[in-house]
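Removed from the display is one protein chain of the complex; every other protein chain stays in position.
Should a chain be cited, it is by its letter among A, B and C, assigned in written order, with residues numbered from 1 in that chain.
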Amino acid sequence: MSIVLGANQYGKAENRVVRIYRDTVRHEIRDLNVSTSLRGDFEAAHTDGDQADILPTDTQKNTAFAYAKEHGVTSPEDYALALGRHFLDAAPKADAARIAVEEYAWDRAPVGPDGHDHAFVRRGGATRTAVVTVDGHGAGQAAYVIAGVQDLVVLKSTGSEFKGFLKDEYTTLPEADDRILATSLVARWRYDGTDVDWNAAYDSILQLLLEAFATTYSRALQETLYAMGRAVLEAHPEVAEVRFSAPNKHHFLYDLSPFGLENNGEVFIAADRPYGLIEATVTRDDASDPGNAWVSTPGFV
Amino acid sequence: MSIVLGANQYGKAENRVVRIYRDTVRHEIRDLNVSTSLRGDFEAAHTDGDQADILPTDTQKNTAFAYAKEHGVTSPEDYALALGRHFLDAAPKADAARIAVEEYAWDRAPVGPDGHDHAFVRRGGATRTAVVTVDGHGAGQAAYVIAGVQDLVVLKSTGSEFKGFLKDEYTTLPEADDRILATSLVARWRYDGTDVDWNAAYDSILQLLLEAFATTYSRALQETLYAMGRAVLEAHPEVAEVRFSAPNKHHFLYDLSPFGLENNGEVFIAADRPYGLIEATVTRDDASDPGNAWVSTPGFV
Amino acid sequence: MSIVLGANQYGKAENRVVRIYRDTVRHEIRDLNVSTSLRGDFEAAHTDGDQADILPTDTQKNTAFAYAKEHGVTSPEDYALALGRHFLDAAPKADAARIAVEEYAWDRAPVGPDGHDHAFVRRGGATRTAVVTVDGHGAGQAAYVIAGVQDLVVLKSTGSEFKGFLKDEYTTLPEADDRILATSLVARWRYDGTDVDWNAAYDSILQLLLEAFATTYSRALQETLYAMGRAVLEAHPEVAEVRFSAPNKHHFLYDLSPFGLENNGEVFIAADRPYGLIEATVTRDDASDPGNAWVSTPGFV
Partner (left out) sequence: MSIVLGANQYGKAENRVVRIYRDTVRHEIRDLNVSTSLRGDFEAAHTDGDQADILPTDTQKNTAFAYAKEHGVTSPEDYALALGRHFLDAAPKADAARIAVEEYAWDRAPVGPDGHDHAFVRRGGATRTAVVTVDGHGAGQAAYVIAGVQDLVVLKSTGSEFKGFLKDEYTTLPEADDRILATSLVARWRYDGTDVDWNAAYDSILQLLLEAFATTYSRALQETLYAMGRAVLEAHPEVAEVRFSAPNKHHFLYDLSPFGLENNGEVFIAADRPYGLIEATVTRDDASDPGNAWVSTPGFV
């Protein structure tokens, strides 16, 4: 028996890269949080303290900022692909690079009919995400792209029930015919290939998710998530699978009966903890092999 | 010399009251975080553990939820006024009640031309606030209303400079002709009186703040805040004063010169800490006496 | 009527100053979060954008770090006093400087009988605080020192009741003979004068607070806070007043009766929101004038 190094990776997390396009008086802004990491044969660094093969995290940071200028940021996916490919060239001992991006949306300040040219208001909520993994060197190099959205807080004030569930000796929950359904959704979808109009696909998928959430009668959050995933897969053949992580933001009907008041779904207390957490994957039965696309991405598999 | 009780107050903080209006198929939602507190002659509770004059924080909680039904929530200000007046009746030893409300905005899910009837997406950012203090009993009872907005993250990608400042032996900052100006603004304004169209006033003032931020050339964040406050006071005679707390969200130009790249205001690193913190009040020279309107409200005076 | 500038201040918040003393092989660490601010006649900056009297927040930052070397950090109070006095010299238009410090405690790594010489483990919890305000110039310059502790999470699993309270039509809370009492305490105490052994006083007062919390039978959190304040004032004549902000960290007895289980104070659910918030001042009836000691410090007066 001997002690050995197992899986490992390293990189620079949460580089707050802000790219302003100011070629005309009407500026554009891309506001990113970029995390890079490399995997590969870095055993000497661990066992002997030998850094000769280590491209420092500080250099990864510099590169993330330089690429915002050299390559530019037309979309998180395109930028991350460029960065990931570069790192495999720059660090010969790396065999995979993972680039994770969060993008915060800004609206133009509401001045004039089309908004202000260079003043912006941060939208909040609904952060766009991208996770790109570039795998291998040379002709066989693969690239995996997962796009997504997080902090998408949605709520239905009716059209949701929860009943007919399994009961045991620890069950006290009454069945509910009409309840609030709310979640702070994380959705991630994996594209087949990289020949995608990233921004158009994102906009369309976000809209499909919201429509399915709104219009599906819900007998459980599981059913709603499945309907949302199916809607995306039906409309977007370039998407192989969709994964959801949905914390149930419970809204409990407040008991007003001690005060002689009716409460027909009008007054709720929003609870913090504990919360139901529902996770589900919706996929094609012939989906392509994900390779290492999901490695390191929070989720349940 | 003896040891005595000084200023004190108690209450229930962060009641997450969600009120759904469902009188028609087109629902409305008011999503509030409500904190209540009472001040008065509560010495016996402190010195003798005698709770006879203490309206428990649990009862304050129940009342906050009951009032969402009994009184309703047409605006944070109106709801808070009703609640504050009630508490002074319910707790005879109280001489002031302070009700602080945060309201989170929801948009209708983008389904159909007018949005969905009962599915909503939380907007994020720009939380509306209200702080109401009801003071005293009977005919002389006063009520103070402060409205506001927080988490309003705004950014200008040009139109901001910082130069001509005082220098000493610890100064290293170069002067800047063109920089990013960004802040996560907290603004609070105090109304004279309570005969105000709360929702209309809020919408108008938020718009004025954004317009002034966008269109004022900035020689310092101080100048921008002053311009924003002045714009509000000029347009709204019912506002007595405006207070700002503005953490400067620094965006530092990333030095790309080691890589042979120009950076003419295109690539920035957004920094977390430390941050400049600018606080200012803009007021009328004949503003009404604020009484205890600002007591307990975070701010610098 | 005209629009004028009211109260204002500016500075650099949250400078994370870490000072290592390494004069011997046995290192010492002081880990600080320092916020500085200046008040005074800064009208030109606001109304005309004229920065000639403004000592930039960047310079304040440089000074905070330089003083960690030049003056040193023997205690947060001593360091803050030095920094505050310096700023009034450096910025002639300032008439007050406020320096707020949080200090995070580190223990030596548990290696050998006395701990390791240069490896440390951050303790977590119980952050020491100091707020120093230096006021005015020349012979009449005053200095106010408030010390304190925050994030001090304490809990009693018995020895606490809550009953005999005021009841109204919104009361549902049953009386409690034996409950958990827990809070995440913020305590701040104001010293008379600056001729104090800061570290010894802090250690003693923290111990007195914990002892009074532990050993006082509690008929309400208010009574416990009062007892804690009295204990400090009785033992420390150099302390003029003590202020508490105590969010009641509710632990609700979990109802196990549906499962045929007794629950005699053994199983609780710790709740997040809402929470009771109790604030109280304990003072001497002949306490010195606080001047502007408390300006800008979170609290209720």
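One rule holds for everything that comes next: contacts are C-beta pairs under 8 Å (C-beta built on N, C-alpha and C of every residue); 3 or more make two chains touch, one makes a residue touch a chain.
Remember, it's a predicted structure, so these values are computed and weren't measured experimentally.
Asker: Of the chains you can see, which ones touch the chain that is left out?
Answerer: A, B, C
Asker: If I consider the whole complex, including the chain that's not displayed, which of A:Asp53, A:Asp95, A:Glu238 or A:Asp255 touches that chain?
Answerer: Among A:Asp53, A:Asp95, A:Glu238 or A:Asp255, only A:Asp53 touches the chain that is not shown.
Asker: One chain isn't shown here. Among A:Gln150, A:Ser204, A:Gln222 or A:Asn263, which residue touches it?
Answerer: Among A:Gln150, A:Ser204, A:Gln222 or A:Asn263, only A:Gln222 touches the chain that is not shown.
Asker: Against the chain that's been left off, what residues of chain A make contact? List them.
Answerer: Interface residues of chain A facing the absent chain: 1-16, 35, 37, 39, 42, 45-59, 61-63, 66, 90-91, 162-168, 170-173, 218-220, 222-223, 225-226, 229-230, 233-234, 241, 243, 247-248, 273-286, 295-296, 298-301.
Asker: Extract the touching residues of chain C with respect to the undisplayed chain.
Answerer: Considering the whole complex, chain C reaches the absent chain at 15-22, 27, 29, 31, 62, 65-66, 68-70, 106, 109-111, 116, 118-126, 151-159, 180, 207, 210-211, 213-215, 251, 254, 256, 258-259, 261-272.
Asker: Footprint of the hidden chain on chain B, which residues?
Answerer: Given the touch definition above, chain B has residues 169-170, 172, 258-259, 272-273 touching the missing chain.
The rule is simple: only the chains that are shown with their structure count from here on.
Asker: Using only the C-alpha atoms, find the rotation that maps chain A onto chain C and quote its angle between 0 and 180 degrees, to the nearest 5.
Answerer: With C-alpha atoms aligned, the rotation comes to 180 degrees.
Asker: Express in whole angstrom the distance between the two chain centres, defined as the mean CA positions of chain A and chain B.
Answerer: Those two chain centres are 31 Å apart.
Asker: Just give me the whole-number Å value for how far the CA centre of chain A lies from that of chain C.
Answerer: Chain centres of chain A and chain C, defined by C-alpha means, are spaced 38 Å apart.
Asker: Could you state the distance in Å from the CA-based centre of chain B to that of chain C?
Answerer: 23
Asker: Listing for chain B: what residues touch at least two other chains?
Answerer: 15-16, 62, 66
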